[in-house]
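Here the complex is missing a single protein chain, while all its other protein chains stay put.
Moving on to subunit A:
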Amino acid sequence: MSTLTRTDGSAQHTVAQSLVLDRLHKTYTSRGKTSFEAVKGIELSIEPGEMVALLGPSGCGKTTTLRLVAGLETVTDGDIRIGATSVADLPPAKRNVGVGFESYALYPPLSVRQNLRYGLRARKVRDADQRVDTLAARLEMTELLDHRPADLSSGQKQRVALARALIRNPPVLLLDEPLSHLDAAQRQRVRRELKVLQREFGYTTIVVTHDQLEALSLADRIAVMDGGVIQQFGTPDEIFDDPANRFVADFVGEPNINLVDGVVQRSGGKTFVRVGDAGMLPVTATGVADGRAVTVGLRPQDCHTGVGAEQPALEGEVRVYENLLEFGQATVDVPGVDEPVVVQTPADERLAGGDVLRFAADAGQVYLFDDDSGERLR
């Protein structure tokens, strides 16, 4: 397989660069209306060649953050550094970042090939045609090169938009929902190829997504964002197994985490949390006062069944059982708990509605959150 050459006419490609967002603020002000703070002091330190996923619900400021880094919005406060250089006051052209736009931003009168070349023309790259061909082959879009954007499906446009971002080999790559319109099979393939290209060329990358599977598969680290604030920044394992707060625990994980009321109870030097009328789960948190009311987070995947009667556990009647082939999923009514608790069960353990299920989780996987602030209690 041929590779994309890194030597281009402008020769401005260097080794991978770090990207630092330093207490970044963005306030949108439109005259006559109240101003809106879309980004509230984001701190992110991204290693050279690292791929970070920005994961969060709609309207949390993901696109705004990308546009700040690209230079398409003015920074209200804070700094952005690529390598050792502060770029917060540089125009977009001088930042040398590649952006894959959510709206594709393809130029209608030009063919796909011309669109891709267009990005190279301003910088007078010499082997433009060869680069276009090579990249098109790797992104499975050679047959699209002679079409106009108007002739393409949204998934095809998205691949072209991705190619347009990659074609210049920018040291910093910003992708806004790059795969959202691809079908499932394409998405997996393009995702893999994107990952390979990113590794190969060492693009320092931020990819915006609200698909957590995409975040998990692509990213070295994930930044979970909500309300213009980074809620947690860490590896997928850290995000999943050690959530910083209730929002992160709730937002990440499929199926959703169970969040139920509980009361902390200490006995015999150990800490437990009482859930419902008679349920009891072990916890590792040591800094929580005896008798404090908390929110308990318990992932369906972390539950295990077959717990002895003498051990702390939850027990309840199965309301619904779903056989999902690789595993089962039981929805259990635990006495004294408002919401039914979802439990993932081993595939060979078939249940039916009305069965009584006793289940528990390891102490390290039972998370306690403050009732009001949602902060993790440890």
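Everything that follows uses one rule, which is that a residue touches a chain if its C-beta (ideal position, glycine included) is under 8 Å from a C-beta of that chain, and two chains touch if they have at least 3 such contacts; residues count from 1.
The rule we apply is simple: contacts and distances are computed from a predicted model.
A chain of the complex is left out here; the name its UniProt entry carries, from "Lactate utilization protein A", "Phosphate transport system permease protein", "4Fe-4S dicluster domain-containing protein" or "Carbohydrate ABC transporter membrane protein 2 (CUT1 family)", is "Carbohydrate ABC transporter membrane protein 2 (CUT1 family)".
Remark: the omitted chain is touched by one listed residue; of A:Pro92, A:Pro255 or A:Gly291 this is A:Pro92.
From the options A:Val15, A:Ala84 or A:Ala150, the residue with contact to the unseen chain in the full assembly is A:Ala150.
Note on the undisplayed chain: of the listed residues A:Leu24, A:Leu68 or A:Leu106, the one touching it is A:Leu106.
Although one chain is not drawn, the whole complex shows that of A:Gly49, A:Gly119 or A:Gly279 it is A:Gly119 that touches it. With the whole complex as reference, residues 30-31, 70-72, 91-93, 95, 97-99, 101, 103-109, 118-123, 148-150, 154, 157, 164, 168 of subunit A touch the missing chain.
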